[in-house]
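A single protein chain has been omitted from the complex, and every remaining protein chain is retained in its original position.
Per-chain residue numbering starts at 1, and chain names A, B and C are given in the order in which the chains are listed.
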Amino acid sequence: MTAGIAVDIGLAALVAAMALWTILVRDAYAAVIGFIGYGLLLALVWVRLDAVDVALTEAAIGGGVTGVLLLRAVGALHRGAAPLEDGPPPGPATRRIAALACAAVAAGLAFVVLGVSGPAPTLAPLAAEHLPATGLKNPVTGVLLAFRALDTLLEKVVLLLALIGIWSLSPDGAWGGRPTLGRPGRASDTLRFLAQLLPPVGIVVGIHVLWVGANAPGGAFQGGAVLAAMWILAMMAGLSPVPAIGRPWLRAALVIGPLAFLAVGVAGIFIADGFLAYPPAFAKPLILAIEAAITLSIAVTLAMMVAGPPQRPGAP
Amino acid sequence: MTMTVFGLCGAALVGIGLYGLIVQAQPLRRILAFNLLGGGVFLLFGVIARRGAVEGLGSDPVPQAMVITGIVVAFSATALAISLVVRLKETGRGDDEGSA
Amino acid sequence: MSLLLDIASVVAIAGGAFFFLAGTVGLLRFPDTLSRLHALTKADTLGLGLIVLGLLPTVDSVLTGAKLVAIWLLVQLAGASVAQLIARAARQDRPQGVPQDGPPP
C-alpha cells in the first residue's frame, strides 16, 4: 500500500504546486496553462478518492471546457493594450497579512476535516438501500436524477441563466446574431483535419459515457461536455457555422433537457408518489430519457457559453 | 492515509485560492483564484465522501453528486465572469473613442 | 509464460515512463518553442505507446485492449495536430515574441 501513498503524496504536492504557480506567476498566459494542468491533475485525485464520476466531470468540464474558455479569454484580454485592473495590487505588508490569514484558514479547515474521530457519518447505506427503486446501478446518477433531482433540475436552469447572462452582454445591434469562435475563414488545414477526424469518435464516446452512466461512472454532464467539445472543435475549424442565437432549433435544443425533466417531474404527481417521483416500473427508462434530453441541452449550452456573446448580426 | 493527504491538499487549495483572491488585481487572475478555491472546497467534499465509504460503495455518492452539481455551477460562473471581463475591456475602449 | 509476459510488461511500462521523463526534461530544458515541442511530442507518443503495449497483456477482455489502443491513437492524433498548430502559431507570432520564460532565441 506504500506505493499508493507515495503516489497520493506526489499527486497532492503537484496539485498544490500547480495552484501556487497559477497564483504567483507573473504572466497571465502562464497562469492559465498552470490552471489547466491543475484541473487535469485534480481529475486524477478524484480517481484516487474513488469518485470516478467526479473525475470524469472535472476532466471534461473543470479541465477541458474551462480551459478553452480561459485560453480564449487570455487571448482577448492580454493581447495589445494593458490588462484591466481593479485597483492597484496590494503592497508587501498586505500580502504578508493575507498569506498569514489564509494559512490560518487552511489550517483550521484541515484540523476540522481531519480531526473527526469515530465512525464517519454517511448516507451511502441509505442510498444503496433505495437505489433499486430507481432501476439504476450507479448510485451517483441515482442521487443526481432521483434522490436530489430538484438540485439537478434547478442547476440546469442555472446553466441556462448563465448563458442568457452571457448573451445579455452583446452589443445592442448584435442581439439575435452570431457569436464568433476562432478566426472565420482562417482556420489552418491541420485544425480542419482534426475537426473532420475527431468528432465521429467523440460523438460515439459522448453517447457511450451517457449510456453507461446508468450503471457505471458517467452520465449526462460528462457526455454532454464531450459532445460540446466536438461541436466547438467543428465550429472553430469553420466546418460548422456558429448559429445565430435566435435560431429556433438552437433555442429548442437549449430548453429540451430542462423541459423534459420538468414534464416527467410533473407527470410524477399523477402517476407516481409526487413531483419528481418515478413510478418504480418505469423509473429507469424515464431517467434515461431525461438524461438523453439533458445531455443534448448541456452540450449545446456549454458550447454556446464558450462561443460567448453574439458579436455580429445574424443572417436574415 | 489517502484521505489525510488529500484533506490537507484541499485545505491548502482553499488557502491558496483565498490568497489569490486577495492579492490579485486583474479580474482574470481573480477568476482563476476563485476556481482554485472552488477546487479545494470540492476536494474537501471528496475526502468527506471517501470517508463515508461502506461495504460495496467506495465513496458516499451524495457528496459526489453535490460536487458534480458544484463543478457545473462553478463553470457557469467562470463563463459569465469571463464574458463580463471581455465585454468590459471592449466597452472601455469603445467609450474612449465614441461617446466623450 | 505468464512470468515472461509480466517481465515484458514491466520493461515496456518502465521504458514508457522513461520517455515521458525525457520528454518533460526536454520541455523544461530546451531553449525555444519548436525544439521543446519536438521533445515533448516525440517522447510522449513513444512513451504512451510503450505503456499501452505494456498494459495490453494484462487486460482481461478484447474490448478493454481495443480501448487502450484507441486511447493511444487518439492521443497521437491530438498530439500531432496540436504540435502542428502550436508550431504554426509560434512561427507567426515570432516578431511579437511567444509567451515563454526561456531566453529569447
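In the analysis below, a residue touches a chain if its C-beta (ideal position, glycine included) is under 8 Å from a C-beta of that chain, and two chains touch if they have at least 3 such contacts.
Following the convention adopted for this analysis, contacts and distances are computed from a predicted model.
Enquirer: I notice the complex is incomplete. Of the names "Formate dehydrogenase major subunit", "Citrate lyase alpha chain", "Class III cytochrome C family protein" or "NADH-quinone oxidoreductase subunit J", which is the UniProt protein name for the chain that's not shown?
Expert: In UniProt, the chain excluded from the picture bears the name "NADH-quinone oxidoreductase subunit J".
Enquirer: Going by the touch rule at the top, give the shown chains the omitted chain contacts.
Expert: A, B
Enquirer: Given the contact definition stated above, which residue among A:4, A:121, A:200 or A:241 touches the chain not shown here?
Expert: Selected residue, touching the omitted chain: A:121.
Enquirer: Looking beyond the chains shown, say which of A:7, A:25, A:40 or A:158 touches the absent one.
Expert: A:158
Enquirer: In terms of residues, what is the contact footprint of the unshown chain on subunit B?
Expert: 14, 21, 27, 30, 34, 37-38, 41, 44-45, 47-48, 51-52, 62-63, 66, 69-70, 73, 76-77, 80-81, 84-85, 87-88, 91-92, 94-95
Enquirer: Spell out the interface residues on subunit A facing the chain that's missing from view.
Expert: Touch with the absent chain occurs at residues 86, 108-109, 111-113, 115-116, 120-123, 126-127, 130, 146-151, 154-155, 157-158, 160-162, 164-165, 167-172, 175-176, 246, 251-252, 254-255, 258-259, 262, 265, 268-270, 272-278.
The rule we apply is simple: only the chains that are shown with their structure count from here on.
Enquirer: Report, in whole Å, the distance between the mean C-alpha point of subunit B and the mean C-alpha point of subunit C.
Expert: Going by mean C-alpha positions, subunit B sits 29 Å from subunit C.
Enquirer: Determine the centre-to-centre distance between subunit A and subunit B, using the mean Cα coordinates as centres, and give it in whole Å.
Expert: Once rounded, the distance between the two centres reads 11 Å.
Enquirer: Mark out which residues of subunit A touch at least two other chains, giving numbers and ranges.
Expert: none
Enquirer: Among the residues of subunit C, which are close enough to touch at least two other chains?
Expert: Within subunit C, no residue touches at least two other chains.
Enquirer: Which bits of subunit A are touching subunit C when the two form their complex?
Expert: Listed in rising order, the residues are 27, 29-30, 188, 190-191, 193-194, 197-198, 201.
Enquirer: Where on subunit C does subunit A make contact in their complex?
Expert: Per the stated touch rule, the residues are 70, 74, 77-78, 81, 84-85, 88, 99, 101.
Enquirer: Which of the residues in subunit B end up touching subunit A in this complex?
Expert: 1-20, 22-33, 35-36, 39, 42-44, 46-54, 56-62, 64-69, 71-80, 82-89, 92-93
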